[in-house]
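Every protein chain except one is present and positioned as in the full complex.
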Amino acid sequence: MDVSLALFWAFAAVAVAGAVGVIVMRQPVHSALFLLLTFLAVAVLFVVAHAEFVAAVQVLVYAGGIMVLFLYTIMLVNVRRQAGEPYLHRQAGVALGVGLLLLAVVGGVVLGDARRLADAHAAAPAARLTEVVGSGVAAGNSQAVGWLLYREYLLPFEIASVLLLVAMIGAVVLGKRTMEKFD
Amino acid sequence: MTFPFPASDLLVILPELVLTQLALGILLWATVVRKGREATLAWVSIASLAAAAVLIPVAARLSGPLPRAAFGGMLTLDRFSIFFKVLVLLATAVTILFSLKFVGTSSYPGGEYYALLLFSAVGMLFMASGTHLVSIYIALELMALSQYVLAGYFKRETKSVEAAAKYFVLGAFSSGVLLYGISLVYGAAGSLDLGDVARSLAATPRSSLLGVGIVLTASGMLFKIASAPFHVWAPDVYEGAPTPISAFFSVGPKLAAYAIFARIFFVGFGPRAGDWAPVLAASAALTMVVGNVGALLQQNVKRMLGYSSIGHAGYALLGLLAYASGTDARGENFGLWAILIYLAAYLLMTLGAFGLVVLLEAKGYATESVDDFNGLSKKNPLAAAAMLVFLLSLAGIPPTAGFVGKYFLFSAAMKAGWPSLALLAVLMSAVSLFYYFRIARAMYLVEGEGELRWREEPAVAAAVAVCVAGTLLLGILPQPFVALAKSCLLP
Partner (left out) sequence: MNVPLWTIPALPLAGFLLNGAVALRAGARRAARASEAWRAAHPDAAHDDDHGGGDAHAAHDGHASHGSADDHGSGHGHGGAALPRGQRLFHGVVGVASCGLAAVAAFANLVPYVKASLASPEGIAPVVQHAYLWMAAGGLSVDIAFRLDPLSAMMLAFVTLVGTLIHLYSVGYMQEEEGYGRFFAYLNLFMFAMLTLVLANSLPMLFIGWEGVGLCSYLLIGYYYDKDFAVAAGKKAFVTNRVGDFGMILGIFGIISLFGTADFSFLDKARHAMVNGGSPVTVYAVCLLLFLGACGKSAQFPLYVWLPDAMAGPTPVSALIHAATMVTAGVYLVARCSAVYVLAPDAMTLVAWIGAGTAVLAATIGLAQNDIKKVLAYSTVSQLGYMFLACGVGAFGVGMFHVFTHAFFKACLFLGSGSVIMAMHHEQDMRAMGGLAPKIRQTFLTMMIATLAISGIPPLAGFFSKDQILGAAFATGHTVLYVVGLGTAGLTAFYMFRLARMTFYGPFQGTKEAEGHVHESPATMTVPLWVLATGALFAGFLGVPAALGGRNTFVRFLEPSLARVPEHEVPHSTEYLLMGLSVAVALVGIGLAWRWYGQATATSAVPSAAADAFYRKTGALGPIVANKWNVDEGIEALVLSPFRKLGTFLWRGFDALFIDGIVNASAFLVELTGDLVRFFTTGNVRNYALAFSLGVLAFALFVLVR
């Protein structure tokens, strides 16, 4: 068992624990902090997978930008604690069962099969990226990602820009306090 | 850095490009449009859709022989995608017609509303021609995100906001599942390009990783077309959303979802049809039963139409199944064109029925419950007759489009070796008569209380008239449509 695999398992566990924490905590600020933990753990997972650029983006965008927004919102809206109805719903037991089963099934399949497949054909997920790096057009991981993003994946990238615009419009439309005509 | 693809690739997405530009323009124009001139925005939006529709053949002509792949295989313009593009544009345009008065008389601004509809249409156009899982997924999200906002657009209506929230949460959930499925497929096949996926799947032995990947992808797709057991959101959302948006939801996104469903599963997962066909069969059976039986109990017309559209999704799945089973003795692939015809019929009759729901006003609101239709035949015989045509078509009674569509679908299922499903479909069609004819009965046999009013909306009335004409035309003279559908198949 090499180091990277050990790291993977460790931070994967942290990520899952963090995610569980997000749900279980009753104080919104606590949930947000657990979410931050998950984000950071996932960033480490990216590093382990040699996706340094994505790891950096994960930290910058999620842990930096989005998390700050979340915390601001929580403070502004001033939600303290989920009161009233029992937080975990009646279906919690069933849901837990289904979730675990699903995890077992999908996880088992992924663990069992992925390794076999990875052995079978070397077309590992990172192949295209390493190919780009290896071909010499890009000097490193970040440049390779940029290379792919602006060349091969140009169209989805552009569609994504429209998608973000729509998200922005949606946020404005739904978020504006008064939405009268011609105000 | 130069543009990495041939410049003519831009011609392939000319309609999408122009529509995006026009949507942006409308968004900007909406900020300066004068009071009382808001309807112009709607008409300009319709004109934009028309422009996009006109540009489709232009794009097809200019960009070279079809099928024409572009952007390194991210999308392909073929007759299959053109078929769906035209339908999607039509559905969006009709939705805008339905919305004219709805938005005009509300206190909500129209500019963003129409722009969001157009953005959603852009997403659907890309979905229709996407041949790469990434481009398909992003396009799907573009469509879906616009729709989440549209569902909650009238944000002081509690029901509408609730519907939007549900739609958003569940939609995000299904997106997660879909994306996870895609990642597993990538893991198994080593590519996201549908053609490469197919080649890889044909070359590798059966694996459970791929099986689970396909199941997760299928779950995401089935959610989008509102098939059981992933359908539960549909009735709530249809009921809660504003009526024009419900009409849109039950047609536009579904058509686009069918397009990618068919493309992903036939082109990409085709070599593994044996794996996923039973899943679809189970879903189809469940969907038909749940949709039709669920509709039996509804009093709310929109909710009933919601359940009925679930039932119709089940019928359409039969076509996917039949296609999966390959070709008949004469080498004719019988499943897909049956779906195409059925979807065209479904578009006409569903939009028509919703159009009448928009047009008829009871107690100051759009019609809600079946009782609101009481005595319509006396008050407005033409509207009642039109509704009857749609109900007959939805139930699949000749000589309407619905009959032709069901006939081809069910016979395709028979030929493809799913006689039990075809039988179930026929049975469920019989069940559907009960609830469709409850409306017919209310219109013709029950005395109304004089509350039903006809909204003076010539544009909507015209749209409904077109739907009636189309429903009957397709029902009486199906041959040219069959020929058209047969020419629009996937390779």
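Labels for the chains are A and B, by order of writing; each one numbers its residues from 1.
As a convention for this text, a contact is a pair of C-beta atoms (placed from the backbone, for glycine too) under 8 Å apart; a residue touches a chain by one contact, two chains touch by 3 or more.
Keep in mind the model is a prediction, meaning the values are calculated, not measured.
Participant: For the chain not shown, which residue from B:11, B:87, B:218 or B:401 touches it across the whole complex?
Facilitator: Touching the chain that is not displayed is residue B:218.
Participant: Identify the residue among B:232, B:433 or B:472 that touches the chain left out of the display.
Facilitator: The single option touching the absent chain is B:232.
Participant: Of B:68, B:85 or B:166, which residue touches the hidden chain?
Facilitator: Considering the complete complex, B:166 is the one touching the chain left out.
Participant: Which residue numbers on chain B touch the omitted chain?
Facilitator: 165-166, 169-170, 173-174, 177, 208, 211-212, 214-216, 218-219, 222-223, 228-230, 232-233, 235-236, 275-276, 278-279, 282-283, 289-290, 293-294, 296-297, 378, 431, 447, 449-450, 477-479, 482
Participant: State which residues belonging to chain A touch the missing partner chain.
Facilitator: Spelled out for chain A, the touching residues are 89, 91, 94-95, 98-99, 101-102, 105-106, 109.
What we mean here is this: only the chains that are shown with their structure count from here on.
Participant: Chain A touches which residues of chain B in the complex?
Facilitator: Chain B reaches chain A through residues 1, 4-5, 13, 20, 27, 35, 38, 70-72, 74-75, 107-109, 112, 115-116, 119, 122-123, 126, 132, 134-135, 137-139, 141-142, 145-146, 148-149, 152-153, 155, 180, 184, 186-188, 190-191, 200, 204, 207-212, 216.
Participant: Within the complex, which stretch of chain A touches chain B?
Facilitator: These residues of chain A touch chain B: 105-106, 109-110, 112-114, 116-117, 120-121, 123-125, 127, 150-156, 159-160, 162-163, 165-167, 169-170, 172-174, 179-182.
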